[in-house]
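Here the complex is missing a single protein chain, while all its other protein chains stay put.
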Amino acid sequence: MGKFKSKYDIFRQQTRIIVHGTTTKAGRIFDLILLGVILLSLFLIIMETVEGFDAKYHSQLVFLEWVITIFFTIEYILRVISIDKPVKYIFSFYGIIDLIATLPMYLSLFFPGTSILTVVRALRLLRLFKIINHPHFTSQSIHLKEAINASKGKIIVFIYFVLICTIIIGSIMYIIEGKESGFTSIPTSIYWTIVTLTTVGYGDISPQTPLGQIFASLVMILGYGIIAVPTGIITAEFAKRNINSNTNSDTFKTSCAKCNTVIQNKEALFCHHCGNKLNDFIGSS
Amino acid sequence: MGKFKSKYDIFRQQTRIIVHGTTTKAGRIFDLILLGVILLSLFLIIMETVEGFDAKYHSQLVFLEWVITIFFTIEYILRVISIDKPVKYIFSFYGIIDLIATLPMYLSLFFPGTSILTVVRALRLLRLFKIINHPHFTSQSIHLKEAINASKGKIIVFIYFVLICTIIIGSIMYIIEGKESGFTSIPTSIYWTIVTLTTVGYGDISPQTPLGQIFASLVMILGYGIIAVPTGIITAEFAKRNINSNTNSDTFKTSCAKCNTVIQNKEALFCHHCGNKLNDFIGSS
Amino acid sequence: MGKFKSKYDIFRQQTRIIVHGTTTKAGRIFDLILLGVILLSLFLIIMETVEGFDAKYHSQLVFLEWVITIFFTIEYILRVISIDKPVKYIFSFYGIIDLIATLPMYLSLFFPGTSILTVVRALRLLRLFKIINHPHFTSQSIHLKEAINASKGKIIVFIYFVLICTIIIGSIMYIIEGKESGFTSIPTSIYWTIVTLTTVGYGDISPQTPLGQIFASLVMILGYGIIAVPTGIITAEFAKRNINSNTNSDTFKTSCAKCNTVIQNKEALFCHHCGNKLNDFIGSS
Partner (left out) sequence: MGKFKSKYDIFRQQTRIIVHGTTTKAGRIFDLILLGVILLSLFLIIMETVEGFDAKYHSQLVFLEWVITIFFTIEYILRVISIDKPVKYIFSFYGIIDLIATLPMYLSLFFPGTSILTVVRALRLLRLFKIINHPHFTSQSIHLKEAINASKGKIIVFIYFVLICTIIIGSIMYIIEGKESGFTSIPTSIYWTIVTLTTVGYGDISPQTPLGQIFASLVMILGYGIIAVPTGIITAEFAKRNINSNTNSDTFKTSCAKCNTVIQNKEALFCHHCGNKLNDFIGSS
């Protein structure tokens, strides 16, 4: 029994390395397979909406969906048994998502033909966000998140200002162009303004009168300037982070032999903290 | 009477905190309610232009409009009685806007069916700009305004140059494409040029001849480079501000009383040059 | 005669101040009037291409054109007589442009109905570039020109690379989509590629097959990244200039009393050029 216990322990430990690990080779391969299965699952859900696809490949789709379900079920069981605090995992956000990912086909046995199952299956998509937290990407995504968070305040003020502008521009275009040109109401005009200011420009609605075209030209030139603002905000944040990380790597650092204070001034002759003469430098990083 | 006076004073003071205050909790809740009522009012004006909406919900719209009017009226009275210098407020820009916001329904009793009332109601939109001056956003919007103001000179020169380009490109496209392709006149061609250079691209007018398509391709590649310029101008301003604010927050400058060495380290107790104890800071921030 | 001479001299001097000057008040007002007349002239040329406009306002157009011609003629004569080296001016680039600007109506008396006159009149547009050299804008436009010039090398390499990409993408889309979807030839496909990569997106040609839409999606995401490159190049140049000008304004400058060398190091105790002890600082800018 003890022997079995220890064998089970080894099995649990190895499973943990594979299923939860991200740095070992086995763990990385498992992550890649898991990513592949999630993408396959999403691909199936998406393709089912294409006309004629479900009719043509119905049996294959059901078969693949069962393969995916069984894979997710085994993976979920392995995750629960191999982790030290299974309860904490089960009730965590990703734990619930992982459980939900396994359910649809089992539920379809009891409640056949309910379209809610498609939505439940689509929730598997959320598992993809877990990968962004992967150590390989963490440093990159932290950098991204930091810059975006730091820009948030300015961007909210900016979007608030742009939205007021879209209401004003939309109302003016509604008055200028009127119902004949497709500007049937102020909401539609505001929709056109957003399409134009963001330089998307579908062309489903476009000004027909000369006055409307002149005003639209002004709006576009304004949009030109406006699009520069969020870019400027975010770029400045990135540049700041880059320059800072740059400066730090060049910084000369030593410390006082007497009081251990960190000294960054290259030309210091005396410790700025205790006045001790710095005659022996203890290296630069 | 004195007792009533003092009660009235307390009422006035509390009203001032709620209506004019922006930092207390009550003040902030009132600001949020006010924002909600303004947005509701704008939403109603906008939705009235949607075909069939007014016919369907006419009585509800009138009812809601009266609710909003009474809310604005009470708010206006409270603002006037609670402020110390009511006359100054009444004739200030936002004071007039606040008054105008209350009027439309009262005017509609005397002058029914005038469309000017819609325009007057739409002026309530201007109250939204007041929120940008809210302390919560001030630092952000000051930052934005500064960067945009500093860029103004360069952007005007740039837009002047772009406008000359649009005239030249528009004229050339008018000659190349001619009336059959929708380039019916030089103004229309200039409109097309702006639509293309700003990468909006409605597609209501597009080149049909091979030569026109080649020239349009060149214009688009030019537009590619051109769109980079305002972005570059504004981004550089943001970056400058970010780096400066970064540097400033780190900068602390004083100088040693004995050897006059500039000391930038805030925590320095001794001069790093001569070891003199820094007991009197001459400090400039 | 001598008296007349001196009166003529005063007249010439005053004319020079008004016509050639840009810093005096009279000079600036004259420049504004001139700008107005040039813009009016351009406006007339442009509006003549609008259907029905010429027929409706023919006599007014001819009258205004004569007013503009006489204004330009007088201005040209004043410029020639008031300048010190008239021959140099007459044969300079802007001198020729100024002369050409006066000619069309005189030529129309001798060669009526030639459309070449419209082109000659359109050359008045070139006078608008002179204003960019105006002292008021010079510092701004120098800044712009410098940044754009410094970016030129990188942008040429970038456009060369993008053009090769458009040929490759265009060819692939021609093979994928074929003639039915509007991709009638490789040149047309390349045109579509440029329209897509620059995010203009007219929609006159768009992929119809699923494979074409998938490939087009990849091209758009690529275009996403590509549009960032010229912006990045130009922005970095602007930022560099801004930071440099920023740093310079903060720079401490003094000079050695003995050898006059400029000293920028704040902590210098001795001149780095002649070894002279720096005991008297001659100020910082």
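As written, the chain order gives the labels A, B and C, with residue 1 at the start of each chain.
One rule holds for everything that comes next: a residue touches a chain if its C-beta (ideal position, glycine included) is under 8 Å from a C-beta of that chain, and two chains touch if they have at least 3 such contacts.
Since the model is a prediction, treat every value here as computed from it, not as a measurement.
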Sole contact to the chain not displayed, among C:L40, C:I81 or C:I186: C:I186
Sole contact to the chain not displayed, among C:D98, C:E177 or C:E237: C:E237
Contact set of subunit A toward the excluded chain (per top definition): 42, 45-47, 49-51, 122, 125, 128-129, 131-132, 137, 140-141, 143-144, 147-148, 155, 159, 162, 187-188, 190-191, 194-195, 198-204, 227, 230-231, 233-235, 237-239, 241-243, 246, 266-267
Interface with the undisplayed chain - residues on subunit C: 153-154, 156-158, 160-161, 164, 167-168, 171, 174, 184-187, 190, 196, 199-203, 206, 210, 213-214, 216-217, 220-221, 223-225, 227-229, 231-233, 235-237, 239-240, 243-244, 263-265, 267-275, 277
Interface with the undisplayed chain - residues on subunit B: 199-203, 231, 235, 239
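Note that only the chains that are shown with their structure count from here on.
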Chain whose average C-alpha position is farthest from subunit A's own: C
Chain centre separation (subunit A, subunit C; CA means) in Å: 42
Distance from subunit C to subunit B - Cα centre to Cα centre, in angstrom: 30
Per-residue multi-chain contacts in subunit A, two or more chains: 199-203, 231, 235, 239, 267
